[in-house]
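Removed: one protein chain of the complex. Kept in place: all other protein chains.
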Amino acid sequence: MNLALAAIPGLPMLSATLLILFGRQIPRSLGAVLGAGSVGLSAVLVAGQLLAYLDTPTVVTATLWTWMSVADFSAAIAFHIDGLTVVMMSVITGVGFLIHVYSVEFMWEDESFSRYFAYMNLFVGSMLLLVMADNLLLLFLGWEGVGMCSYLLVGFWYKNPANGAAARKAFVVTRVGDALMALGLFVLFTDLGTLDIQPLLLAANLNWEVGGTVPVLATALLLGGAVGKSAQLPLHTWLPDAMAGPTPVSALIHAATMVTAGVYLVARLHGLFLLAPATLTAVAWVGLATLLLAASAALVQQDIKRILAYSTISQIGYMFLALGVGAFSFGIFHLMTHAFFKALLFLGAGAVSHCLHHELNIFRMGGLRTRLPVVFLSFLIGSAALAALPFTAGFYSKDGILLSAFTAPGIGPWLWAGGLLGALLTSIYSFRLLFVAFFGEAQTEPDRKPGLPMAIPLLILCALSLLGGLISQPLDGVLPDAGHPQVPHLIEWISIGVPLLGVAYAYYAYIVRRPSSSPAEAGGDSPVEGFLFAGWRVDALYNLLLVTPYRTLARWCQGEPIDHFYNGVVSLNRLCHRGLAALQTGELRWYATTFVIGLIAVVAIVLRSAP
Amino acid sequence: MSLSLLIFLPLLGGVAAWLAERVNPDLPRWISLLTCLLVLLVLTSSGLSALADPASSQWLLYSQTDWIPRFGISFELALDGFSLLLLVLTFVLGLIAVAASWSEVEERHGFFQANLLWTLAGVAGVFLAMDLILFFLFWEVMLVPMYLLIAIWGHENRGYAAMKFFIFTQVSGLLMLLAIVVLAWQGAALTGKLSFSYGDLLGLDLPPELAFWLMLGFFLAFTVKLPGFPFHTWLPDAHTQAPTAGSVLLAGILLKTGAYGLLRFTVPLFPEASQTLAPVAMLLGVAGIIYGALLAFAQTDFKRLVAYSSVSHMGFILLGVYAFNELALQGAVMQMVTHGVSTAALFMMAGALQHRLHTRDMRKMGGLWQQAPRMGACAMFFVLASLGLPGLGNFVAEFLVLLGLFAVAPWMTAAAAVGMVTAAIYALWLMQSAFQGQPDDDRQMADFGVREMTTMAVMMVALLWMGLYPQPILDLAAPAVQSVSNLLPANTLVAGVAP
């Protein structure tokens, strides 16, 4: 049992090691088999776990070895498999496997083919460790591990310094969150004496009172980590830039799995968050603010991947909103459906750029509906699910979130209204993308069509995005049961109708009154559009407040200011030396004279002090 | 017997290497290699047999011979798990330093290897000596050959750097000598017997005022060596100018003697006085972490950047030692070992780059991954280790330090956690400016060969092992660490830094 569990993250990691060691020696096809096959194998193993869990929902634990044990602290390399873990593992290996297969064709011509698969496998392994971890330290290992893989893959094409900058930004910004999360772990350990998740939750229930200082502090710090990794306000700025990596990377890491780790963390530790209602409310507000900011920024982007990136930020905002109002299972449900349709959209975007000479600007596409029908189908279904049109996967999850938000005590209607506005924006920007890129006049002719390794994952994801809403997740007993929220019918109808309104507006604006010329490169003509295009200029703010001062400080200190002190001592020494050296003229008579004067002085002193 | 062998073997090996150059210029490095291997053999065999059959006392092995009985000075050596750990690190890094100097040294091979081995002998003596005068003697013994290594085989500004290194260490060492003599004299006044033995001087009932000043003497000597902020300015110069093997020894081992001294002498000899100083020491630690990281980011010289990263990492040791609990102390011990390995590797990388490109200026690098992917991958590994990626040894160290520290000084911990971010900034900047970016197509550069890859692989495996299964190391150091943490009531909130 231990071995089978260990093999789930172990296989991709083993494959990554082999690819790193022998990547240059083995042929591409073998690298592809190794890279995709290892993830496929662990997907099979995960399927076994899933079936077993569906059959009899029992928690499986396995301890491989003691990681470290010092004084009263101990952490093990140990796994804890329950319903939530099984859902996450299925999403990671399932969607991950499809993306790996897709990547075989997408990356075939790249000179660093094996390096790519090595990093991707390493990522899948780390992500699996993150969700399988039995204690927060191992979770943190996976947490930082996926961050590292994200860094490696965003900067995969390292020759372009802009990619390197994006990769560093992604790592450093998320590291801010990670540092907060580490502090959260310290608070938890200091207060509760353990980092093993289950005993921790028990101890918290016993020792903490609802709304106490320590629970709020600890969960707020953990929230900091979640916000960093999941690209929520105020640490969201790295995600749009992270699109510098290969598109399947964006699909896997920056849409389907890694960025939802924050959602997983909050859901996994919901027992702690329920003891800190203030933090939970903060989670909801963070989610709402992020989803509105990101959705409005997505409205005016021109780069297809940037639209999807802002959309991802915004959708994770919905998940945070769900978590914040206590609808944990809806949050995880949306995490799953979002993984399906956002992976689909990203892979579709990858297919477009793959076939269109690496073109990413939607205003230079157009008319792709007839030229790339498979991709069009993907985008149609993906956009529908993203906009939460009825009966798509996104509809079930997002509707659940909105209605749960409405029932939240006190602030419910406000959250609901905000979420609804977000839903309107979502449907507008997703169909704007579809209408601009796939309808109208063709601007660029595709030079090839996606082959089978790309088409099949797209079609499978299409099916999942359509039907994924019918999957019932085995989350009973793991997360508190939200049930279907009871709201007035009017509210329900409004929630369903608003996205359709958005689609209608997009149709009017981008099909009926299709703009004759593409907007300016900098993102539109009015200052409002420019403001939205720059993501509300948060980046500029951070540059002003943090980046520039740090650089300036570094430049000031470059020459080691502390050395001025030691150099001062040296100078003083040298000054004394000069002064004394000046006495040493080399003139014999001067020496004799001073000698005599000295002698007289000594004798005088001796005589004076003699009794 | 085997303990003095650990010191005299490298001493004699050094003499042999020096003389052997006349026979054949290739001979000295083989002699060094063999000497290090031999010492490691002696060390592991005697260490393992002692571990299998633990004596009842504090020490695994102990030996004492009279030296100057009139003044209570004896040739007293002792080994426990903590010093065993550091000795293994010393001679493994010694091997690596020999490997690093294999093709780099171009003149006076024999004398170079002799100095290398003598430094190792001095360090071994420092880790073993239990008589304070003997300890001071070895403290000086390791200084002189290292000075020569920098001054003779260093880079362009070697004279200045060597002199600065020497003066900083010497001045602070003299303060320690003064403290040692006064301490022994005071001990004689209290017990009626003049002795410089560690065991005799422990637990003396010193007047608090005097104890504080004596503690300061030790503290300064060790903090300069560590180096702690603001006594670190010798380090960037010395590291940058030293030949690769010298940098490896300096960063890998010599800095650890400072940390060892704090843990072995300063705190146990003066527990209460150390506690008084703890807030200041912690503040210096935090300042070092952030200041070192900031300055590392500001550098354009590869080696200088790595040198400042050492300043930053050593801050964690100060924090760990002065948190006075087992978690943080174990973290400090781990940091000594893991930092020794990861920084040694980065200095080897810098040396390899300088050997190939004849520059350390990162503005003249860029895109090296294209020409040397193996170097790039190794650099990435060690850079990630250095920024504290979980799964590698450095993370375990820093995590334990901060976890232990949080219980006693939460605000200090929060400030030190800023180091997690700043470390990422300089480490990734290093990677970007040397290995990523647009490659220069005219540049011809050889990738790592078998010898270099072997040494790198040894260090990678070591870091992975320490990151995923550090328990053997923690167990080995546990008795020494517990004896320090038991000196003071556990989890005492340190005055002045508690919330």
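Going by the order they are written in, the chains are A and B; count residues from 1 in each one.
The criterion applied here is as follows: a contact is a pair of C-beta atoms (placed from the backbone, for glycine too) under 8 Å apart; a residue touches a chain by one contact, two chains touch by 3 or more.
Everything that follows uses one rule, which is that contacts and distances are computed from a predicted model.
Remark: of the listed names "Urea ABC transporter substrate-binding protein", "NADH-quinone oxidoreductase subunit K", "3-oxoacid CoA-transferase subunit A" or "glycine oxidase", the one matching the undisplayed chain in UniProt is "NADH-quinone oxidoreductase subunit K". In terms of the touch definition stated at the top, the absent chain reaches A within the entire complex. The missing chain, though absent from the display, is touched by one residue of A:55, A:209, A:441 or A:587; that residue is A:587.
Remark: the residues of chain A touching the chain excluded from display are 584-589, 591-593, 596.
Simple rule for what comes next: only the chains that are shown with their structure count from here on.
Chain A and chain B, compared by their mean Cα positions, are separated by 37 Å. Contacts from chain B toward chain A in the complex involve residues 229-230, 232-233, 236, 291, 294-295, 297-299, 325-327, 330, 367, 369-370, 373, 377, 380, 384, 389-391, 395-396, 399-400, 402-403, 406-407, 410, 413-414, 417-418, 420-421, 424-425, 428-429, 432, 435-439, 468-471, 474, 478. Considering their complex, residues 20, 24, 65-71, 73, 77, 137, 140-141, 143-145, 148, 151-152, 155, 158-161, 164-165, 167-168, 171-172, 175-176, 178-180, 182-183, 185-187, 189-190, 550, 553-555, 557-558, 560, 562-563, 565-566 of chain A touch chain B.
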